[in-house]
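Here the complex is missing one protein chain, while the rest keep their positions.
Let's look at subunit A:
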């Protein structure tokens, strides 16, 4: 079995050998089936319907290509790994950005520069946000195209703002202002001042990375060798969150608790991915005035948010399948694709030029003003750094456990973060 797959691999390598750059076939002339591992398909929500719709449209346009959607859970990649280990074809994946390093080094994600003709890439990237394109770049190569992604948004309840004597037309822009507003809301209305999806079992580290970066720090060095979340800038950022908790305005609610609290009108401000917008809008309808602002900054320092969400990655080594996957990738990240993704799943368009175009998102954006801060942040968006090596998830967990203990658990912030950094550094490759 092993020898057979080795021989097959060697054969594929020799076949691919002569054309080392751009291995994919020029076109798909015979029927081909590709698998697409997609976590939206695994959820019962609207994401699955919109995804199926896009896949069906694609197959109608490309009669030779059959796309087999495989649902998987983004919480752990074990389905993908198990299928790869079993020798099943994993051709294209909707990869969470924090898994990107692992996907490249273990799941054989291919750099687009290595498989796709340069002119086709250039033509397709036309009109895409340069910051958005950078999100899927690792070690200088484009491994993924941002697919369903979003930015951190400060949702706020304008009614609670009014009751607390705050001006809902000038939402807090800095963390200091967030604290003042939260205290006012807590004192005047008795509701929760502030909630955030920074910590918690399913939060991962995307929001935390943006908070640290906005304070001039980073969780991992640019050469991706040294962890830095125990350094002064990061500690200061964690201490700021701790201060919010100590002031009594930032409780350790779990993800669904915070989201439902905000949707029910019991929370003043809520920092979370724009992807939850649909739930909040549904909860606020006819009950309270839901508004949105950009992520808060540390004083005068610039806000440096990063994205959450996923990229599309191509994993197949077969030239014809690569072509089929590339066509699917182009379709899903086309103007039409992003229109569906933004308006029906609730993410962001990587193509900013469709936002004002009435043929695409123009009317939708006008009737959905909450998406505006998201679009503003697209201009300053930075990549969500994936942790390297086989223990990357353990690194993220060690870091986020320390953050939670520091903010909510009463632990000494500097010592806890430094300790966790030392522990996690030992897990780096």
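The rule we apply is simple: contacts are C-beta pairs under 8 Å (C-beta built on N, C-alpha and C of every residue); 3 or more make two chains touch, one makes a residue touch a chain; residues count from 1.
We adopt the following convention: contacts and distances are computed from a predicted model.
Chosen from "Stage 0 sporulation protein A homolog", "Sugar ABC transporter permease", "Succinate dehydrogenase, hydrophobic membrane anchor protein" or "RNA polymerase sigma factor SigM", the protein name that UniProt gives for the omitted chain reads "Sugar ABC transporter permease". Across A:48, A:96 or A:253, the residue that sits in touch with the chain not pictured is A:253. Although one chain is not drawn, its touching partners on subunit A can still be listed: residues 2, 5, 9, 76-78, 81-82, 84-85, 87, 102, 106-108, 200-202, 252-254, 257, 260-261, 264, 266, 390-394, 397-398, 401-402, 404-405, 408-409, 419-420, 423, 426-427.
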